[in-house]
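Everything below concerns the one structure shown next.
Removed: one protein chain of the complex. Kept in place: all other protein chains.
Labels run A and B following the written order; every chain starts at residue 1.
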Amino acid sequence: MKFRKSEILFFALRNTKLRIGVFIVALFAFLAIFGPYFAKYEPQDFAGPGYNPPSGEYWLGTTTFGRDVFSQFVYGLRSTFLVGFVGGSIATFIGLFVGFLSGYKGGLADELLMMFTNIVLVIPTMALLIILAAYLKYRGVFLESVFIGFTAWPWTARAVRSQTLSLKTREFVNLARITGMKPLKIIVVEILPNMLSYVFMVFILQFGGAILTAATLDFIGLGPTQGISLGLMMQQAVLWNAIQLGMWWWAVPPGIAITAIVGAMYFMNTGLDEVFNPKLREM
Amino acid sequence: MIELKDITKVYSLGAFGKRKLTAVDNVSFSIGEGKIISLIGESGSGKTTIGKMMLKLIPITKGQILFQGKDLSLFKGEKLKEYYRYVQGVFQDPFSSFNPIFKADRIFELVKSEFFPELTGREWQIHVLDALESVGLNPKTVLNKFPHQLSGGQLQRMLIARALLLDTKFLVADEIISMLDASTRIDVLNILAELKKGGLSILFITHDLSLGYYISDESIILYRGSVMEAGKTEKVFSTPLHPYTRMLLDAVPRIDRKWTTFETPERKAVRSDTIGMCKYYDRCPLATKECEAQGLIKVEEDHHVACWRWNDV
Partner (left out) sequence: MALKIKDLRIYYQTLRGDVKAVDGISFQVKDGEIMGLAGESGCGKSTLSNALILLKPPMKYISGEVFLNDKKLPIDNYEAMRANRFRGVSIIPQYAMNALNPIRKLKQIISDLLEHHGESFVKMRDMIEERLKLVELDEKVLDLYPIELSGGMNQRMVMVISTLLNPSLLLADEITSALDVSSQKAVSKMIVEFRDRKIVRSVIFVTHDISILYQVADSIMIMYAGKQVERAPTETIVKNPLHPYTKLLISSLPEVGIKYSQAPLKGIPGRPPELLNPPEGCRFKDRCPVASEKCDEEPPLVEIEPGHQVACWKVGAIDD
């Protein structure tokens, strides 16, 4: 087992796609973690004159109201990562749990779980989020992430279920059963490893989905009552006609960041597929 | 050693399980120590279903399986695990039997962690090498390799070796050589025959009559879930009494005899007037109105047939 792990690491380190993907995500993560320490202003401070293009003083310029875009950007990046990570993790975890259980167990458990999944699936997520957001006076980024996570899992559950169903019919699952392994162990040591790259893709999609849902919520004014996010930045930029006014430094960076982060994770996914699948590896 | 009593398996199909499909219909037989029994049948005969029920991979609808006198339905949890210490299986598709993302020898590791956690790595290694030797594999060529780097024959032999690591007394071998190449399949068969000498009992499931003849002591001919003929292999093959067995034997391609006729009555469609009749009724050249479903008739010692007109065959 030890040898196997180090071997996967070996191939992972050698994979260009994976390296590029990790590099980009790490870059933004670094910026999200350490950027705020370099920011000279708080994101909502009125730092100086408005309409300023990037300069030595204001690295990414200022907004219409003279807020420092760089400060907003790095703090926003932080909350975007938080939303993506927390929301994506919750959705992925629930989706995997329900999907595996339903697919592997089958029978009545499957029918009940899928009924529940379908119910959650048809509830209009956005409406639910709007209602919840409207009822809560104080809303932080973390709470927003949890909401998103708890509503975004159903399609993951369905996809994982169908994958599990197909893997379950493979003989190695039968072999594990006649080795006396318990169902949960079979799921964890036989089925899950076959889906690792798939699980990762699910996580990426949920990560990106959570970021986008958060941005949408922010956009319609139901975002965090305090703090800043990339979505909020874009909303304000659009709201104050930043593009039309030629203030590219305000509107473009948050868009690029979101695209780059999600894109890089897709890249990582393809790379990981090659790492986990020994057949692809040899080519 | 292991005994099936009136085993029936009904699958529910369609919405709300309304359509019923009887895959195995009242099958009984037993396997003694150190015996190889061939379960011979075409696709849809229920042979794989029987193997899976004996491995407790699918539930039985009706009937009983007794292992050393104990009812299999009572084996649960730890007891079931103990059952698998003695009863093992090898399946048809060697490539699907291995988890493609792990090294092939992981199947041995899993046996160790489930059944022999107390052994040290070195002690276990000795067992593995022993088992590999008894299936004629060179450890150097098969250990530390991924499944796709090995041939089907090597993989099947590893799976047999895996069964040998346990105290396997009874092995279900389900079409284990049908996906192998001609030049290697006979070696796998010979391994089974050798293991039998050491006291292993084997249920050899196959659609290939010549393989059944080559290796087994007794043969059971299965058609659409029912036993058509059963008995000592030599008797069944030299004096086939059921029209179905005869048809099968005539259809087997051989290299010492050409097909004399090309006639093979094939099953067309399910007819409603065949309910309650012999399962082979609509294909049988001898069928008459009296051919109702028929239990096994003892014709001579170790030879049973499910056809009341066996004398006319």
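Definition applied: a residue touches a chain if its C-beta (ideal position, glycine included) is under 8 Å from a C-beta of that chain, and two chains touch if they have at least 3 such contacts.
Since this is a predicted model, take the numbers as computed values, not measurements.
Although one chain is not drawn, the whole complex shows that of B:Val10, B:Leu129 or B:Ile186 it is B:Ile186 that touches it. For the chain missing from the display, the contacting residue among B:Phe29, B:Phe146, B:Phe170 or B:Tyr213 is B:Tyr213, taking the whole complex into account.
For chain B, the residues touching the absent chain in the complete assembly are 42-43, 151, 153, 181-187, 189-190, 193, 207-211, 213-215, 233, 237, 247-249, 251-256, 258-259, 262, 264, 266.
What we mean here is this: only the chains that are shown with their structure count from here on.
Here the CA centre of chain A is 49 Å from the CA centre of chain B. Within the complex formed with chain B, the residues of chain A that make contact are 1, 4, 170-172, 174-181, 190, 193-194, 276-279.
Residue ranges on chain B touching chain A, taken from their complex, read 52, 55, 57, 80-81, 84-85, 87-89, 91-93, 96-103, 107, 109-111, 114-115, 146, 148, 159.
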